[in-house]
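Notes for the one structure printed next.
Only a single protein chain was left out; the remaining protein chains are all shown in position.
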Amino acid sequence: MRSIFTTVAAAALSATALSAVLPTDASAGGVLRLDEVAVGELDPGKASDYADSILMFNVYDTLVLPKQGGPGHVPHLAESWESDGNSYTFTLRTDVKFQSGNTMTADDVVFSLDRMKTLGQGLSYLFGIVESAEAVDANTVKFNLSQPSAAFVASLVRLPIVDKATIMANLGDGDGDMKDWGQAYLSANGAGTGAYKVTSHNPQEETVMEKNADYFLGVADVAPDTVRLRYGLEAATVRTLIAQEEHDISSQWLPPEVIKALAADGAQLLSESGTGAFYVKMNTTKPPMDDVNCRLALSKAFDYEAAIKMIAITDEISQGSPSTGGIPVGMFGANPADAILARDMDAAKQHLADCQHSPDDFTLELSWIAEVPLEERFALLMQANFAELGIKSEIKKLPWALFSEQVSKPENTPHISQLFVNAVTGDPDTLLYGQYHSSAAGTWQSPEYLNDAEVDKHLDAGKTSTSDADREAAYAALNARLMEIAPSIYGYDRNSVFAASNRVRVPALSDPEKAFGLDGMGFSFRLMEMTE
Amino acid sequence: MSPVVRLLAHRLGMSLIVLVGVSMLIFAIARIIPGDPARIALGPNATPEQVENLRQALHLDQSIVVQYGFFVADLLRGDLGVSLYTNRPVIADIAQFLPATLELVLAAGIMMIGIGLPLGIISARYRGRWPDNLVRLVSLLGVSAPSFVWAVILMLLFAFFLPIFPIAGRISDIYSIEAVTGFLLIDTLIAGNVAAFGDAAWHIVLPAFALAVSGIGQAARLTRANMVETYDKPYIEMARSYGFPDRRIANRFAFRPSLIPALTIIGLDFAAMLGNAFLVEAVFAWPGLSRYGVAVILRKDLNAIVGTVLIISATFLIMNIIVDLLIAFINPRIRHSQRPA
Partner (left out) sequence: MRRTIAILLQNPLSLLGVTLVTIVVLSAIFADFIVPFPDHKGAVVDFANFNKAPEWPYIFGTDLVGRDMFSRIVYAYRISLILGIVVLAIAVPIGVTVGLVAGYLGGWTEYALMRVTDVFLSVPPLVLAMSIMGVLEPTLLNGMMAVTAMWWPWYTRLVYNITRAEKEEGYVLAAEVIGASKLHVIFREILPNCVPAIITKMTLDLGFVIIIASSLSFLGLGVQPPTPDLGSMVADGAKYLPDSWWLTVFPGLAILAAVFGFNLVGDALREILGADQ
């Protein structure tokens, strides 16, 4: 992992040096074209996946931003904040205007939180502990929490501030005073303070955005004037378009071979790492996965080395690094980077012998998410790995929407699901609580239906303790427990790799000193630089 | 009433009955879906109450007959419901994607007739000689692979290895053309932008040809077969004995009567193209109904599935009626068959 960073950093340094020599064209800007697989959800209250996040981070702003190049957060729409444990008070900037021209006030912040909590979609669960928000005066807003939380400030990066006046003027059909809370309007229009305005939005084709000249922080001339975020392009199309310089940044979901071919053609590779991992999740309510020994048998039979080989792009850059346990290296509670997991067939056989279910009695369902072709290969890898233990399995392809519907009932949830999970706010709490706490069972992140008192205890301790040492201890204990009861196979630590043309420089995705440590934030277009 | 009008009225009535049948069929198929569409629509984090509310709003809690009743009532008001996938009215989604598909199918249809018929005529004229054998071989090859195979092969040859044609999309993104009809080849002309028109035309060549290949083969085979049959008719013998030149005989005496049965089948092939367009669109990232259709099917989006299939079927029926009318105009036997009643 370190070697990746060094290489990328070196590349970034040389790029910076180069730009110092070549004066940047003042009229730069130009069009930036990138793509994402999923349908882009423009309503920031419903944003949850990567495409949604890219839209949200550019059209809307949040009270705080993650600090670049290190842990912690810095003020953004807020000027400062203070806390007395159960409440947080934020002082807002007074110079921020929405794209509509309205001035942003504390009222808008309160409205944004209420809207998010009422709709109850996307990542609104992050704000479950927020009991209320009140506007103390026009520029002061106070959040009251039900319990102290070390992760609250971090969670604010997922609270986009929306323009109350514009939304109230555009309410659609619905019951009650608030009608539809502007859902119809916000699914097609932007109402934020962000550096980019939406000029057209078609959830399956593309969203076109243009620079907001009145952005409160200003936007550099070299940042793209127009951005076209395209959806659902085929890998082969992206591959050719980038090679022909008709496309600029690929999604992270390109198969490794395609990224490799692009790199060989001279494309630059951008990356984002450290906040997530690839998890193979086992439904602990369904025999034989209800027996810890059967789960351990599968964990030991999984070929970790083959997995790493599968995702390698070049000798230096890979879509992941070896896993050391339930928590990615670099986060609280992670095991040391050299304690990597390895296949152990003898141990696997022993565990299987101890399992109360015999392989003759079951056939495992191995599911994979249709939108991520790489997972099909993992399904095949597992099928071959488990067959060596005498375990039969069948492979099932599930489109994302269907998968997230099936996991809402334990009996419909497949034995094995493959998921990329990341800390949506950069904090380990948001990576782990949703996956393993018994109260969060049955969402797309938690098809394990894990119900383990000890895991719950450590997760609660990690969430509420406020000192770093306590949190480290809580998550280390959690990690140990997760290894012991093996609800998941911990595949590898994820490193998202994007292939890009050389028309654009993206410091936040190529220079570790500028990295945000939050998925999707690297795609802040205002921080990108067009080179022609 | 002239025979043509009567034919039209008869065909329209028939089509209406068929369309009602199609709507019942598709509705029945869509409602036996396993899994809860409301849950799928609301996504992973919705509460049980929200799911229940949506189920009620969509009438999913009532019997299928009642649901069909609601559906027909809505349909008569031009309302196909809201897509659970895009959160937009299905009719708006279809209105947005259908023109691209139709444009592709029409371009392919023109290629099918423009290339397939002449090939068939050549084949019949040189019956038994090498042009005939060549055309027969090529046209049989054409009908022997699904259109996605042709799409992939053409793309590989003429977009990757010889980068002559663009690899994806309908138009380069440097042009922004106001959508009037949704048909880019028309909209660019309305906008008076010749460069954009050329660009759009350039984009449509490969996908349309991939879609047309098997149709071209089919058209050539049919034309040949029918012309060979007419060549054997006594009146052609007679024309020959009168000393009419071969070309005249081919064009005038053999082609016209052969065209009628060929056109009937070509009309059916048009319809098959509406389905096959799904395959070609997937390969060329053509922003038509295909991606939408496949996406809504994979996501079990009831309203959108029913709406999409219904509209495609209606389009299909309309195309068939148009073909029938064309044939009626060409065929003197129908045109003059009866005096006004």
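All chains are identified by letter, namely A and B, in their written order; residue positions are counted from 1 within each chain.
Keep in mind that, in the parts below, a contact is a pair of C-beta atoms (placed from the backbone, for glycine too) under 8 Å apart; a residue touches a chain by one contact, two chains touch by 3 or more.
Computed from a prediction, not measured in an experiment: that's the story for all the values here.
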Of B:Val152, B:Ala201 or B:Ala239, the residue in touch with the unshown chain: B:Val152
Contact residue for the chain not shown (choose from A:Ala51, A:Val198, A:Ala379 or A:Met521): A:Ala379
Residues of chain A in contact with the chain not shown: 234-236, 239-240, 255, 257-258, 261, 306, 309-310, 370, 373, 376-377, 379-381, 383-384, 387, 393-397
Residue ranges of chain B at the interface with the undisplayed chain: 14-15, 17-19, 21-22, 25-26, 29-30, 32-34, 136-137, 140-141, 143-146, 148-149, 152-153, 155-156, 160-161, 271-272, 274-276, 278-279, 282-283, 293-294, 297-298, 300, 305, 309, 312-313, 316-317
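As a working rule, only the chains that are shown with their structure count from here on.
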Approximate Å spacing (C-alpha centroids) for the pair chain A, chain B: 41
Interfacial residue positions of chain A with respect to chain B in the complex: 31, 33, 39, 46, 48, 120-122, 124-125, 183, 187, 202-205, 228, 232-234, 236-237, 240-241, 244, 370, 399, 401-402, 404-408, 443-444
Touch list for chain B against partner chain A, complex: 35-36, 39-40, 42-47, 50, 85-88, 96, 159-160, 163, 167-168, 173, 282-283, 285, 287, 291-292, 295, 298-300
